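Input: one structure, supplied below.
Complex shown without one protein chain; remaining protein chains in place.
Let's turn to chain A:
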Amino acid sequence: MSEFVVMENVKKTYKMGEVMIHAVDGVDMEIHKGEFAVIVGPSGAGKTTVLNMLGGMDSVTSGKVIVDGRDISRYSSRQLTKYRRDDIGFVFQFYNLIQNLNALENVELALQISKHPLDAKEVLKDVGLEDRMYNFPSQLSGGEQQRVAIARALAKNPKLLLCDEPTGALDYQTGKAILKLLQDTCHKHGMTVIVITHNLAIAPMADRVIQIKNGRVSEMTVNPDPRPVETIEW
């Protein structure tokens, strides 16, 4: 399998007044197509910055970020928007659903701008929300909301699914269910999924585990035999 996502010596430096803060200080990593990758690390290690750069939400100070053969680190802000629009699905920690739209409409909102969208209802069915399609976010549980968020991301038919602490706001059981949904999506549809978490315990379920400390990749391991989520406890 080829390298689908590559980061080469990527640095991100913020300037806060006189002080330079190196949020990411030379990250090198690679993720193959169809992999379920987990990026783990303690708070402040630079995980989110890496995700932001991968998701086209933030610019790169130096280095290369290659996604599906294209170097997005040189993209203009408009190109980045297009990249997010066409290639990226994003799952937030706090779901970020539009409160004023029901589940179906939230998915449709993403489809409005998508090039090759999937059918919204089908996707919702896939994530197990067949019966809750017309409910508003406030009428849904956290797990259900996150499922809507995942459906919204998947319906765009992206190349890459980025998840920022997808279970961070969920309880244990629900979190597991969500992770399973993500893992299943990855394996069934061959989608490349990158999950960012501080929970090292879920590492065994990943095809690839990338550990980040102090803005650098401290360890990258390929797991030849990932375990199903059900078997993991934390």
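Going forward, contacts are C-beta pairs under 8 Å (C-beta built on N, C-alpha and C of every residue); 3 or more make two chains touch, one makes a residue touch a chain; residues count from 1.
Keep this in mind: contacts and distances are computed from a predicted model.
Chemist: Match the chain absent from this complex view to the correct UniProt protein name in "Nucleoside ABC transporter membrane protein", "2-oxoglutarate oxidoreductase subunit KorA", "Serine protease" or "Predicted permease".
Modeler: Matching the unshown chain against "Nucleoside ABC transporter membrane protein", "2-oxoglutarate oxidoreductase subunit KorA", "Serine protease" or "Predicted permease" yields "Predicted permease".
Chemist: Just to verify: which one of A:S76, A:Q112 or A:Q173 makes contact with the chain not shown?
Modeler: Answering carefully, the residue with contact to the hidden chain is A:Q112.
Chemist: Using the touch definition up top, pick the residue from A:S2, A:S76 or A:S138 that touches the left-out chain.
Modeler: Of these options, the touching residue for the absent chain is A:S138.
Chemist: Which residue, A:T48, A:Q146, A:T167 or A:Q211, contacts the hidden chain when the whole complex is considered?
Modeler: A:T48
Chemist: Decide which residue listed in A:E30, A:E144 or A:D164 touches the omitted chain of the complex.
Modeler: Touches the omitted chain: A:D164.
Chemist: For the chain that's not shown, point to the residue among A:I88, A:L181 or A:M205 touching it.
Modeler: Answer from the full complex: A:I88 touches the omitted chain.
Chemist: Which residue numbers on chain A touch the omitted chain?
Modeler: 48, 52, 55, 57-58, 78, 81-86, 88, 90, 92-94, 96, 98-102, 105, 108-110, 112-113, 136-139, 152, 156, 164
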